[in-house]
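Here it is, the structure, as structure tokens.
Of the protein chains in this complex, one is absent; all others appear in place.
Here is chain A:
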Amino acid sequence: MSITSLNGRRFAEMIIQGANHLSANAKLVDSLNVFPVPDGDTGTNMNLSMTSGAKEVQNNVQDHIGKVGVSLSRGLLMGARGNSGVILSQLFRGFSKSIETKASVSSQEFAAALESGVETAYKAVMKPVEGTILTVAKDAARQGVIAAQEHSDIIMVMEEIVKEAKASLDRTPDLLPVLKEVGVVDSGGQGLLFVYEGFLAELRGEALPAISDNFSMDKLVSAEHHINVQGHINSEDIVFGYCTEFMVRLEGKKTFDEDKFRLDLSELGDSLLVISDEEVVKVHIHSEQPGNCLNYGQTYGSLIKLKIDNMREQHTAIVGDTHATLETESKPKKEKQKFGIVSVAMGSGISDLFKSIGATVVIEGGQTMNPSTEDIVKAIEEANAETIIILPNNKNIIMAAQQAKDVVSEQVIVIPSKTVPQGMSALLSFNPALEALDNDHTMTEALSHVKTGQITYAVRDTVIDGLEIANGDFMGIDEGKIKVKSKEKLQAAKDLLLEMIDEESEIITIIYGEDASQDEVDELAKFCNAQFEDAEVELHNGNQPLYSFIFSIE
């Protein structure tokens, strides 16, 4: 049988069949949707658009194909939804325009109309994105025109069109990188193919199966995996660990009801896909108990083609692999630096300060939580340098640093900095261009350029340096000597500043600790500005424990 002339009635049937076929497969199209926005609604949108067109056609069935085309065009425009829907409406608007005046069309006219639809569709876009429904429509129409030159039979032309549309669809991942990344074909293109397949089936007088032949489980599974991958980042976050795929040959043990089957399985996991025909049902599911899924499947018949993957293992392997390659790649590249600086700091703010001015490694530690020699050795190794300069920033740590020096093979210089300001001052005078010994010299010298004041509180009653101090009093320490005391934190701070600052002081740096409030800091800054007009005041949040304020006076 061959069809050399297409009239309105037959065309209307083609449209309806195409719409039905698309409708039956809308979910698959949805699952492929990654471009332009991966919102998984291409199939739904195309289906709504096409259905709207088909309805309009159904209400206007007549012999004149041009008039059917007008109805189709109008229906599609009214119902156009989403990008693909709009493109679909344009494809058939151009198509209809081209056959508007004709009562019936030949194979050549039919192919030319498709081509004209593509032209219209391309004109309506500023920047055509290839690898989409546009490309599929274009390739298919071009093939149609070629085929129509040889065949007057529209069925044969349509066969060629479907074949080329399929081939073009398979090429879409090469044109649109995002598709390749995800491993799917273009959703809009797939939707168009379903429409064309519907056309062909009608022309051949065949009924299409509800689920298309060409639809492969693989395609669905990879789309489903894609959706799933997006949600999971950590291996531990995978709720359902086993990717389970199996087929059941239905053997009448139980009457098969696809909806019930799907519903029951959905209790056992996610990413569920169930596809069935009369004999076989294919299942893909991510489950924590793959065994239960198989047992359930077995109640309907015998199992064929089983596959279960542990996705956590796979995921960890992937993550682990990338990690490993990164490490091997980065290790040889990371050469030993000439100098590495290890600093000890208490409080995250101070640690950040040190890093910002050039410390390679900062060990958290200080009063009451001194780092051990081992900690320092570890830090020296981490610093990965020929010469390591250590800033202990506490007199109790200088010893540990000296010991660490004896343990490691690298050249180690310990700058005897007893306070954080001293350490900073020393670090600021570090010059990577100088030799190790010169740095040792200048950095040690820098220690004496800075005066350190600290405000802390007493933990018991005592008498030190002639001052009677009660538990809870705030003490002002100037270079290790307790100079002032007060019940008030701020008063102690002010007294200490007055004590320490003289004519030659230029920069006052206030590092405030975790127990200093913003108001206190503001007040202190105001006090400094008013009292010491010539000096510059700098504020830093050291976030250190125990010491409310650390002053560095240069």
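In this text, contacts are C-beta pairs under 8 Å (C-beta built on N, C-alpha and C of every residue); 3 or more make two chains touch, one makes a residue touch a chain; residues count from 1.
By our rule, contacts and distances are computed from a predicted model.
Enquirer: Using the UniProt record as the reference, specify the protein name of the hidden chain from among "Asp23/Gls24 family envelope stress response protein", "ABC transporter permease subunit", "Tryptophan synthase alpha chain" or "Cytochrome c".
Expert: When "Asp23/Gls24 family envelope stress response protein", "ABC transporter permease subunit", "Tryptophan synthase alpha chain" or "Cytochrome c" are compared with UniProt, the left-out chain turns out to be "Asp23/Gls24 family envelope stress response protein".
Enquirer: In the full complex, which of A:21, A:64, A:97 or A:151 touches the chain missing from this view?
Expert: Here the residue in touch with the unshown chain is A:97.
Enquirer: So one chain is hidden, and I want to know which residue out of A:18, A:82 or A:173 touches that hidden chain in the complete assembly.
Expert: If we include the chain that is not displayed, A:82 is the one touching it.
Enquirer: If the hidden chain were put back, which of A:120, A:244, A:439 or A:509 would touch it?
Expert: Selected residue, touching the omitted chain: A:120.
Enquirer: On chain A, where is the contact patch with the chain that was removed from view?
Expert: 36-37, 39, 77-78, 80-83, 85-87, 89-90, 93-94, 97, 120, 123-127, 129, 134
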